[in-house]
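Up next is subunit A:
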Amino acid sequence: MPFGKLANLLSFLFLLMSFLLIVRNSLSGQVRMFAIQSGILAALAGVVALFGGRLELFGVAAVFAIIKVAVIPSVLNRTVAKIGMQRAVAPYLGTSSTLAVCAVLVIIAFTAMAPITGSDPLPTADGIPLAFAGVLIGLFTTVNRRRALTQILGFLMLENSIFMIALLATYGVPLIVEIGVFLDVLVAVLILEVFVYRIKQNFDSIDVKQLGVLRG
Partner candidate 1 sequence: MILLVQWLLVVAGAPLLVGFIRKTKARLQGRCGANLWQPYRDLRKLFIKEVVISETTSWIFRFTPYVVIGAMLVAALIVPVLTTAGGALSLGNIVLLMYLFLLATFFLALAGLDAGSSFGGMGSSREMAVAALAEPTVMIAIFAISLRAGTTGLSDMINVLAGDRLLLLNPGHLLAFFSLFIVTLAETGRLPVDNPSTHLELTMIHEAMILEYSGRYLALIEWASAIKLFLFFTLLGNIFIPWGIGRTEQPAAVLLGLVALVVKLAALGVSLAVLETSVAKLRLFRVPALLTGSFMLALLAVISFFFLR
Partner candidate 2 sequence: MANRISLWLTVPLAVLVLVGGAAGLSGWSFDVVLPHVLPIGGGVALGLDRLSAFFLVIIAAGVLPCAVFAFAYTRHQKPERDGMTAALAAGMSLFIVSMACLVLARNVLTFLVFWEAMSLASYFLIMTENDRSETRRAGWLYAVMTHAGLACILLGFLTMAQSSGSLSMTAWAQAAAAIDPSKRNVAFVLVAAGFLSKAGAIPFHIWLPRAHPAAPSHISAVMSAVMIKLGVYGLVRIGFEWLGVGPRWWGVLILLIGAVSAVAGVLYAIIDSDLKRLLAYSTVENVGVILLGIGAGLIFHSYDLDSLAALSVAAALLHCLNHTIFKALLFLGAGAIVHATGTRNIEEMGGLLRRMPQTGALFLIGSLAISAMPPLNGFVSEWLTFQALLLSFRVPEQFVNLVFAIAIAALALTAGLAAACFVRAFGITFLAMPRSECVKQAHEVPWTMRLSMGVLAVLAAVLGIAPVVALRPLGYVTAQLLGEQPDLAFSLSGVVAGGSFAAIAPGWVGLTLAVVIFAVWLGFRLTGGSLRKRYYDTWGCGRAVHSPNLEYTAAAFANPFKRVFAFLYRPVTAIEIWPHGESRLFVKTIKYRHESRSIIEEGIYAPLAAAIRRTSARIRAVQSGNVHSYLLYMFLVLVVLLLVAK
(Lines give C-alpha, C1' and ligand atoms only; values in the text may rest on other atoms or scores of the structure.)
Protein backbone atom coordinates (compact mmCIF):
# COMPACT_ATOMS: atom_id res chain seq x y z
CA MET A 1 0.00 0.00 0.00
CA PRO A 2 2.12 2.95 -1.16
CA PHE A 3 2.68 5.68 1.39
CA GLY A 4 0.88 8.42 -0.56
CA LYS A 5 -2.32 6.44 -1.02
CA LEU A 6 -2.51 5.56 2.70
CA ALA A 7 -1.99 9.21 3.71
CA ASN A 8 -4.75 10.35 1.33
CA LEU A 9 -7.14 7.74 2.68
CA LEU A 10 -6.52 8.84 6.26
CA SER A 11 -6.88 12.53 5.31
CA PHE A 12 -10.18 11.75 3.60
CA LEU A 13 -11.37 9.88 6.69
CA PHE A 14 -10.33 12.91 8.79
CA LEU A 15 -12.46 15.23 6.64
CA LEU A 16 -15.39 12.78 6.82
CA MET A 17 -15.17 12.82 10.62
CA SER A 18 -15.29 16.62 10.71
CA PHE A 19 -18.41 16.58 8.53
CA LEU A 20 -19.99 14.07 10.92
CA LEU A 21 -19.03 16.22 13.91
CA ILE A 22 -20.89 19.15 12.41
CA VAL A 23 -24.05 17.13 11.85
CA ARG A 24 -24.27 15.74 15.42
CA ASN A 25 -26.31 17.83 17.84
CA SER A 26 -25.81 16.10 21.14
CA LEU A 27 -22.72 17.28 23.03
CA SER A 28 -21.47 13.80 23.98
CA GLY A 29 -21.88 12.64 20.37
CA GLN A 30 -19.76 15.56 19.18
CA VAL A 31 -17.05 14.74 21.74
CA ARG A 32 -16.99 11.12 20.56
CA MET A 33 -16.63 12.26 16.92
CA PHE A 34 -13.73 14.47 17.93
CA ALA A 35 -12.02 11.54 19.73
CA ILE A 36 -12.30 9.35 16.63
CA GLN A 37 -10.96 12.16 14.44
CA SER A 38 -7.94 12.58 16.72
CA GLY A 39 -7.40 8.84 16.60
CA ILE A 40 -7.26 8.93 12.79
CA LEU A 41 -4.80 11.78 12.97
CA ALA A 42 -2.57 9.84 15.42
CA ALA A 43 -2.63 6.94 12.97
CA LEU A 44 -1.62 9.27 10.14
CA ALA A 45 1.27 10.51 12.28
CA GLY A 46 2.36 6.91 12.81
CA VAL A 47 2.15 6.19 9.07
CA VAL A 48 4.22 9.27 8.23
CA ALA A 49 6.77 8.32 10.91
CA LEU A 50 6.98 4.78 9.49
CA PHE A 51 7.27 5.65 5.82
CA GLY A 52 8.92 9.07 6.05
CA GLY A 53 11.76 7.68 8.19
CA ARG A 54 11.16 10.24 10.96
CA LEU A 55 11.58 8.23 14.13
CA GLU A 56 10.91 11.02 16.62
CA LEU A 57 7.43 11.35 15.04
CA PHE A 58 6.44 8.11 16.77
CA GLY A 59 6.93 9.86 20.10
CA VAL A 60 4.90 12.83 18.89
CA ALA A 61 2.15 10.56 17.62
CA ALA A 62 2.02 8.81 20.99
CA VAL A 63 1.83 12.08 22.95
CA PHE A 64 -0.80 13.36 20.49
CA ALA A 65 -2.88 10.23 20.94
CA ILE A 66 -2.71 10.46 24.75
CA ILE A 67 -3.71 14.14 24.85
CA LYS A 68 -6.22 14.37 22.05
CA VAL A 69 -7.89 10.99 22.33
CA ALA A 70 -7.79 10.32 26.04
CA VAL A 71 -7.26 13.47 28.17
CA ILE A 72 -9.24 16.17 26.37
CA PRO A 73 -12.34 14.03 25.56
CA SER A 74 -12.51 12.88 29.19
CA VAL A 75 -12.28 16.50 30.38
CA LEU A 76 -15.01 17.46 27.91
CA ASN A 77 -17.23 14.60 29.00
CA ARG A 78 -16.76 15.57 32.64
CA THR A 79 -17.97 19.07 31.79
CA VAL A 80 -20.91 17.71 29.77
CA ALA A 81 -21.90 15.62 32.79
CA LYS A 82 -21.58 18.60 35.13
CA ILE A 83 -23.68 20.85 32.86
CA GLY A 84 -26.41 18.22 32.68
CA MET A 85 -29.44 18.50 30.44
CA GLN A 86 -29.42 21.34 27.99
CA ARG A 87 -32.21 23.00 26.02
CA ALA A 88 -31.47 22.33 22.39
CA VAL A 89 -30.01 25.58 21.02
CA ALA A 90 -30.26 25.68 17.25
CA PRO A 91 -27.10 26.95 15.48
CA TYR A 92 -27.36 30.02 13.19
CA LEU A 93 -27.52 27.90 10.01
CA GLY A 94 -29.59 24.70 9.70
CA THR A 95 -27.77 21.44 9.04
CA SER A 96 -28.41 21.40 5.29
CA SER A 97 -27.18 24.95 4.71
CA THR A 98 -24.16 24.25 6.97
CA LEU A 99 -23.20 21.32 4.77
CA ALA A 100 -23.62 23.49 1.65
CA VAL A 101 -21.26 26.06 3.15
CA CYS A 102 -18.78 23.30 4.02
CA ALA A 103 -18.83 22.17 0.40
CA VAL A 104 -18.01 25.66 -0.74
CA LEU A 105 -15.22 25.80 1.85
CA VAL A 106 -13.71 22.61 0.45
CA ILE A 107 -13.64 24.14 -3.02
CA ILE A 108 -12.02 27.31 -1.61
CA ALA A 109 -9.47 25.10 0.21
CA PHE A 110 -8.54 23.38 -3.04
CA THR A 111 -8.10 26.69 -4.93
CA ALA A 112 -6.06 28.23 -2.06
CA MET A 113 -3.79 25.23 -1.70
CA ALA A 114 -3.14 24.93 -5.46
CA PRO A 115 0.38 26.51 -5.26
CA ILE A 116 1.35 24.26 -2.36
CA THR A 117 0.22 20.97 -3.92
CA GLY A 118 1.80 22.02 -7.23
CA SER A 119 5.32 22.52 -5.85
CA ASP A 120 5.42 19.93 -2.99
CA PRO A 121 8.02 17.17 -3.57
CA LEU A 122 6.67 14.97 -0.72
CA PRO A 123 4.26 12.11 -1.63
CA THR A 124 1.74 13.20 0.97
CA ALA A 125 1.08 16.52 -0.81
CA ASP A 126 -2.39 15.59 -2.11
CA GLY A 127 -3.84 15.46 1.43
CA ILE A 128 -3.00 19.12 2.17
CA PRO A 129 -6.16 20.64 0.59
CA LEU A 130 -8.28 18.20 2.59
CA ALA A 131 -6.51 19.24 5.77
CA PHE A 132 -6.92 22.92 4.93
CA ALA A 133 -10.64 22.27 4.36
CA GLY A 134 -10.62 20.96 7.95
CA VAL A 135 -9.15 24.29 9.07
CA LEU A 136 -11.89 26.28 7.33
CA ILE A 137 -14.64 23.99 8.63
CA GLY A 138 -13.26 24.24 12.17
CA LEU A 139 -13.27 28.01 11.93
CA PHE A 140 -16.81 27.96 10.51
CA THR A 141 -18.02 25.79 13.37
CA THR A 142 -16.83 28.31 15.95
CA VAL A 143 -18.77 30.94 13.98
CA ASN A 144 -21.91 28.91 13.49
CA ARG A 145 -22.43 27.05 16.76
CA ARG A 146 -24.03 28.85 19.70
CA ARG A 147 -23.04 26.57 22.57
CA ALA A 148 -19.67 27.29 24.19
CA LEU A 149 -18.68 23.61 24.25
CA THR A 150 -19.24 23.20 20.51
CA GLN A 151 -17.18 26.32 19.94
CA ILE A 152 -14.33 24.73 21.84
CA LEU A 153 -14.67 21.61 19.71
CA GLY A 154 -14.55 23.79 16.59
CA PHE A 155 -11.34 25.35 17.89
CA LEU A 156 -9.86 21.89 18.62
CA MET A 157 -10.80 20.73 15.13
CA LEU A 158 -8.94 23.76 13.80
CA GLU A 159 -5.84 22.82 15.83
CA ASN A 160 -5.99 19.25 14.60
CA SER A 161 -6.18 20.28 10.97
CA ILE A 162 -3.19 22.61 11.37
CA PHE A 163 -1.17 19.80 12.99
CA MET A 164 -2.22 17.59 10.06
CA ILE A 165 -1.06 20.13 7.47
CA ALA A 166 2.28 20.30 9.27
CA LEU A 167 2.48 16.52 9.08
CA LEU A 168 1.60 16.33 5.39
CA ALA A 169 3.61 19.32 4.20
CA THR A 170 6.84 19.02 6.18
CA TYR A 171 6.63 15.76 8.06
CA GLY A 172 5.97 17.73 11.25
CA VAL A 173 7.65 20.76 12.78
CA PRO A 174 10.72 20.47 15.10
CA LEU A 175 10.08 18.62 18.34
CA ILE A 176 10.38 21.55 20.74
CA VAL A 177 7.62 23.38 18.83
CA GLU A 178 5.36 20.33 18.76
CA ILE A 179 5.55 19.96 22.52
CA GLY A 180 4.96 23.69 22.99
CA VAL A 181 1.87 23.54 20.77
CA PHE A 182 0.41 20.56 22.60
CA LEU A 183 1.05 22.25 25.94
CA ASP A 184 -0.67 25.45 24.81
CA VAL A 185 -3.67 23.62 23.36
CA LEU A 186 -4.05 21.60 26.55
CA VAL A 187 -3.91 24.68 28.80
CA ALA A 188 -6.31 26.53 26.48
CA VAL A 189 -8.84 23.71 26.70
CA LEU A 190 -8.52 23.52 30.50
CA ILE A 191 -9.12 27.26 30.85
CA LEU A 192 -12.05 27.05 28.45
CA GLU A 193 -13.48 24.31 30.65
CA VAL A 194 -13.31 26.60 33.65
CA PHE A 195 -15.08 29.30 31.69
CA VAL A 196 -17.80 27.03 30.36
CA TYR A 197 -18.49 25.94 33.90
CA ARG A 198 -18.46 29.56 35.15
CA ILE A 199 -20.86 30.58 32.31
CA LYS A 200 -23.14 27.72 33.29
CA GLN A 201 -23.20 29.04 36.87
CA ASN A 202 -23.84 32.68 35.94
CA PHE A 203 -26.22 32.29 32.99
CA ASP A 204 -27.57 28.76 33.72
CA SER A 205 -27.11 27.92 30.01
CA ILE A 206 -23.98 27.81 27.93
CA ASP A 207 -25.48 29.68 25.01
CA VAL A 208 -22.85 32.22 24.17
CA LYS A 209 -25.47 34.64 22.84
CA GLN A 210 -26.15 35.92 26.38
CA LEU A 211 -22.55 37.15 26.54
CA GLY A 212 -23.54 40.34 24.66
CA VAL A 213 -23.47 43.07 27.30
CA LEU A 214 -20.24 44.80 26.24
CA ARG A 215 -21.19 46.87 23.19
CA GLY A 216 -20.01 50.01 21.26
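The working rule: contacts are C-beta pairs under 8 Å (C-beta built on N, C-alpha and C of every residue); 3 or more make two chains touch, one makes a residue touch a chain; residues count from 1.
Regarding selection, all candidates are chains of the complex that A comes from, given by their letters.
Bear in mind the structure is a predicted one, so any value in this text is a computation, not a measurement.
Participant: For subunit A, which of 1 or 2 is the touching one in this complex?
Facilitator: Looking at which candidate touches subunit A, I get 2.
Participant: Which residues of subunit A touch candidate 2 once you look at their complex with the stated criterion?
Facilitator: By the definition above, subunit A touches candidate 2 via 92, 108, 111-112, 136, 139-140, 142-144, 146, 208-209, 211-216.
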